[in-house]
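A single protein chain has been omitted; all remaining protein chains appear in their positions.
Naming follows writing order (A and B), and every chain is counted from residue 1.
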Amino acid sequence: MMNDKNSQKIVDIIQNWARKHSIWVLAYGTGCGAIEIPPTMTSRYDAERLGVRGAATPRQADVLLITGYLTVKTMKRVIRVYEQMQDPKYVIGFGSCTINGGMYYDSYNTIKVLDKYLPVDVYINGCMPRPEAVLSGFAQLQKRIAEGRANGAQQYKDNLEWYRANQKKIIPNWIMPEYNW
Amino acid sequence: MKEIKENIIQRIKANFADAAEKNDFKDNRVDFSVKKETIPSILFYLKDEMGFIHLSHISCVDWLEEGELEVVFIVWSPKDKIKVFVRTRLDRDNPVMDNVDMIWRQANTYEREMREMFGVQFTGLVAPEEFLLEDWQGPPPFRRDFDTAAYAEKTFWHRPGREDAQDVRETIANRDGEEIPDFAKKYSR
Partner (left out) sequence: METVLMDILGAVVTFLVAFVVGMTYGGLSRKITARVQNRKGPPWYQNFIDAFKLGFKKSAIHHGVMHHLGGAFLMVSSVMTLMIVPVLSHNNWFPNLNFQGDLIFLLYIMTFGPLGMALGAGQTGNPNSAIGVTRGLSQMVGFEIPWVLALVALMIQYHTTSITGLMAAQAHSGTWLMFSSPFAFIAAVMAMLGMFRYSPFDIVGAPTELASGPVSENGGKYLFVMMSSGSVFTFAKLTLYVDLFMGGADNLLILLVKTFALYLIPMLYGMTTPRYRTEQAVRWFWGWPSFFGLLAILQAVIF
C-alpha cells in the first residue's frame, strides 16, 4: 500500500509531464525581441512540435516571455500581466537587456536586472537570441518543470513584500488594481 | 533647382527682416535662422503662400556651451521638391516659445515630446502632462547636462560582472567543456 507522500509524488510526475509538454506562451514584445518569435513558431523552427504555442491572454498563458528591454513604463504593465496569470506560471527573460541591461546599461529609463522585480525561471542570453537559442531556452524550461524546480511563482508569493518594495522603488506612483489571484 | 532656391531665399528675406541664411547646402535644402517671435508667421507664410504644406520634423538641439536650445522646423514642398529648415534659439534657462499646432496638427505630438525631453514650454499647448515618461521626477533627460549613467546607477540595480562578462564565458566554457581562448582572457578581471 502506498502512503500519501508516494502517491503525491506520482501525481506530481504526471502533472509535471503534462505541464512540460503543453507550454502556452504569452510573448510580451516590449522591445526588439518580438521579431524573433514568428520564425520560432512558424515552419522553419516549429516550436509547436514541443507543445509550445502562443496564448492570446494572460489568463490562459503559462509562460510570460519578456522579450528585450523593459522601460519603467512597460514594467508597470508587465507586473500587471504577470499577476493576472494563473498558477503555475513561469517567466522567461529573453535577451541581454533583461539580464544586465545589455546595450541600455546606462539608460535612464530601462531596468537592468529583471529578477529583482519578477521571479525569472530561465534566461535566454543573446542580443538578439536566434530561434535556436529560444528553443534551447524552452527545452531548459521543460527540464526544470519536469524536475519540479521551476517554482518562480511560489517564490514570488513567499517574498511578495521584497518584490513589491523593489517594484515600488522604480514606480513611485503606484496605481494598480487589486487582483484576487 | 538653383533658381528655385534663390527665389525662395529672396522671398523669405523680403518678407521677414530677421531671417538670416545659416548654411549654404549644395542639395535641395534651404536653411534659415529667425527670432522666436517670427516662427508662427514664417511657418504660416511658408505653408499658405509658398506651398510648403508638409511638416517633416521638429527637432531640438541643446547648445550647452552657449546656454541656448535650438528648435528646428523642417518643412517640405512636394511641388518644388525643396526642404526648408527654420531654426530659432531659445534661452536655456527659460525656454518658452509659441505653440504652432494650429498650423499643423501633428506638431502637437512633437511639442509634447520636446516639452518632456528638453523642457521647452509652448504657450497655449493643450495636451496631457505625461507622454513618453511616466512618473518622471528628474530633470528633462535629453538635455546634455543630465548624466544618464549616474542616474541609472542611482536608480536601478546593476548586475556585477557586466563589464567583462567573464562569468558568462566561464559558465559557457564549463558547460561545454571548452578552453577560454587567449584573446578572450585578455578582457578578464
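Brief remarks on what is shown
In the analysis below, contacts are C-beta pairs under 8 Å (C-beta built on N, C-alpha and C of every residue); 3 or more make two chains touch, one makes a residue touch a chain.
Owing to the predicted nature of the structure, the values given are computational and were not obtained by experimental measurement.
With respect to the full assembly, the chain omitted from this view is in touch with A. Listed for chain A, the residues touching the missing chain in the whole complex are 15, 18-19, 21-22, 24, 42-43, 46, 48-49, 51, 53-54, 56-57, 59-62, 85-88, 179-181.
Just so we're on the same page, only the chains that are shown with their structure count from here on.
With centres set at the average Cα position, the gap from chain A to chain B is 36 Å. Contact residues of chain A toward chain B in the complex are 72-73, 76, 99-101, 105-113, 116, 125, 170-173. Across the complex, chain B meets chain A through its residues 132-135, 137-138, 141, 146, 148-149, 151-152, 155-159, 161-162, 168.
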